[in-house]
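The next block holds one structure in the form of structure tokens; read it before the comments.
All protein chains but one are shown at their positions in the complex.
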Amino acid sequence: MGLKEISYGELIPLAVILIAMSVLPMLGLSSYMLTLLSLLLLFGALVSIYDFFYIRSGYINLGYTFIVASSAFSIAITLERLPTALAILAAFPLSMLFSIAILVPMLKLRGPFYSVATLLYPFTLAPIARLFPEVFGGDVGIYVRPLLSSPTHLYYLSLAISIGVLSLLFILLGTRLAIKLAMIKDDETLAESSGIGVVRVKILSHVMCTLMVTAVMIPYTQVSGVASVELADPMPVLIYALMASALYKPGSALYSFLGGMGIWWLDNFMRAAMYDLRLVVASSLLLTIYAARVVLGVAGTKIRK
Amino acid sequence: MLEVFLFSVIVGLVYMLMAIGFNLVLGVSRIVNLAYGAQIILTSYIASTLLNFIPAVVALPISVLLSLVIGAILWLVLWIFRKDLILSIVVSIAVALLIEGVLLKIYGARLISLVIAPGDIMGISAQWIIAAISSIASLLAFYLMMSRTMIGKRMAAVAENEDLARYMGINVRVTSMLSFIIASLFASIASIAITPLYAIYPHVGWYYLTIVLAVVIVGGLGSAMGALASSMILSFTQSLAAYYIGSPAKDLIPLTILISVLLLRPEGIFGRGVRWA
Partner (left out) sequence: MKALSRTYIIIIAAVIVIAAIGAALVVMMSQPQATGTVKIGFLGPLQTEFGDVGLKSVQLAVEEINRAGGVLGRKIEIVTYDDGNAPDKGVSGFRKLVEEDKVVAVFGIHASPVGLAILPLIQQYKIPVFAMGATSDVIDINVSNNPGYRYWFRFNTNASTHALFVYYPAKMIAQQLGLKKFGLLYDNAPWTAPVVSTVKNAIKQDGFELVYEGTIDIGKTTSFVPHLTKARDSGVQLLLVWSAYGDAKFLQRDYDDLKPPFVLIQFDGVGMRPEQWNITGGKTAYQVFVFFSYGRGAGADPKLKAFYDAFKQKYGYDPLFYAPYIYDAVYAWKKAVEATGRFDGDAVADYLEKNGYQGITGRWVFTKGHSAMYGEDYIATMALQWLPGGKLAVIWPPKYADARFQPPPWLSK
């Protein structure tokens, strides 16, 4: 992977897709379709964020759904107690507070041990929710106060936030942060000795990641209607995020976004049409793609020797 | 009170038996094998099917053997992807999902029963005793292997510094494969000794994996003593809290231990304090 990542060749097709998606509702789509497409967009954005901050830095955070779910809870909790504008503002620091817990191992651990440690985080959410039911609603979760009633408006909000997230990521790709993250992945010790404040970079990227996830979860929780601990379940979100970002050229916001949307679509299709083969199909697909990548040596695969 | 103590020791041993293979592979090959829980559950399903047709004396060794073969294949897959951490983790998850999906397709989501040792000895169920004995035997075998045999020393060398080990003429690939097959052996022993004590359904592999991860995180990486100690710590705190503290707050204790270890000493209580690159 080169260090200069901005490619206008990527921006143009992305713009085409997003423009196409912005006229879709005019075709008279059903509210189901709009809801599904909203989730598709938001999931694509979640995958791009994951891809940028974790795949790029080589810190494979398997506790990503902890951030996703705690952001959802932050929004639900603040909306329950505060007027809308204030609630949305307050949700960001609140979700930062939650996700500090997952920042600490990032500062101290590396490689596989970091991944293993973070994998446990999503599992801590359910016991915590059960212990403080008046805050988290226990096993049931809590209602998210509706802000937009029309699925079309919700769709446009989702689209806007996805575009916002993607633009931000594209801007970040051109900054030194992206380069620093890639250097940390390549050799952290070397990065540190060549004057990169590794700890500062990590904290900064963690903060940005959490804020962006929280922004995405605002429309997401509007669609789901309820924030519950199920959102922390690694099975769909984390696995599909890893799948999507690794499909082709890890570290590219565009492919992750497209991959995320495609996998969510496939998941929805299988839930309706072939639920008993969902796991087999998803996992075989993943293994086939990886095997093909290794055999064909497609770009982005870092298999040495 | 004696019962509480005794059972805490047994449960601790069981936790250790579950974690030991995962720890070995992580330490030697630096492969995060998240399919480990699925491997455990797979042996149970193979054994439960074989037991319908052939007696246990034949069925159990065959299912262990089959699991070792599957383990070797799994190693091959993970080895190919190992240089890229992302890929190896995702692939191990994909394998775990594939195993779960196939089991779901064949057996359905229903709980199945696997009874290997019915009855009890002096008021303790035979399955517990088998679990405890296999744990102790595995721990001993593990210790002897690591300290007395050439293979063990090679593994330790590879775990310590892979490149150095390679310069010294150790075949890293073979050593890694051996560590993986031995881990699969531990997984299948755990499967036969422990899964009858727990529930058996396709999704339960993830539950085993969380126990394994908790033990590894609290104890520290690659250290057998750490695994033993952390298994005992987790088991004893659970039991003593359940006996002495009736209130719901007791359930926070294992979680608190886990989180405080993660926050204060993320390399684990017995970890070597080495940050991994």
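By written order: A and B. Residues from 1 in each chain.
The working rule: a contact is a pair of C-beta atoms (placed from the backbone, for glycine too) under 8 Å apart; a residue touches a chain by one contact, two chains touch by 3 or more.
Here the structure is a predicted model, which means the values were calculated and not measured.
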Absent-chain contact - pick from A:L39, A:L119, A:M212 or A:L238: A:L39
Hidden-chain contact residue, picked from the options A:I163, A:V226 or A:L285: A:V226
Interface with the undisplayed chain - residues on chain B: 1, 3-4, 6-8, 10-11, 14, 104, 108-113, 115, 118, 120, 123-125, 127-128, 196-199, 201, 203, 207, 235, 238-240, 242-243, 246-248, 250-251, 254
Positions on chain A where the hidden chain makes contact: 7, 9-10, 12-14, 16-17, 20, 27, 29-33, 35-36, 39, 126-127, 130-131, 133, 137-141, 143, 146, 220, 223-226, 228, 230-231, 233, 235-236, 254, 258, 261-262, 265, 268-269, 271-272, 275-276, 278-279
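What we mean here is this: only the chains that are shown with their structure count from here on.
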Distance from the mean Cα position of chain B to that of chain A, given in whole angstrom: 30
Chain B to chain A touching residues, read off their complex: 26, 30-32, 34, 77, 80-81, 83-87, 89-91, 93-95, 97-98, 100-102, 104-105, 210, 213-214, 216-217, 221, 248, 251-252, 255, 258-259, 262-263, 266-267, 275-277
Residues of chain A that touch chain B when the two form their complex: 55, 58, 60, 62, 101, 104-105, 108-117, 119-120, 123-124, 127-128, 131, 187-189, 239, 242-243, 246, 250, 276-284, 286-287, 290, 294, 301-305
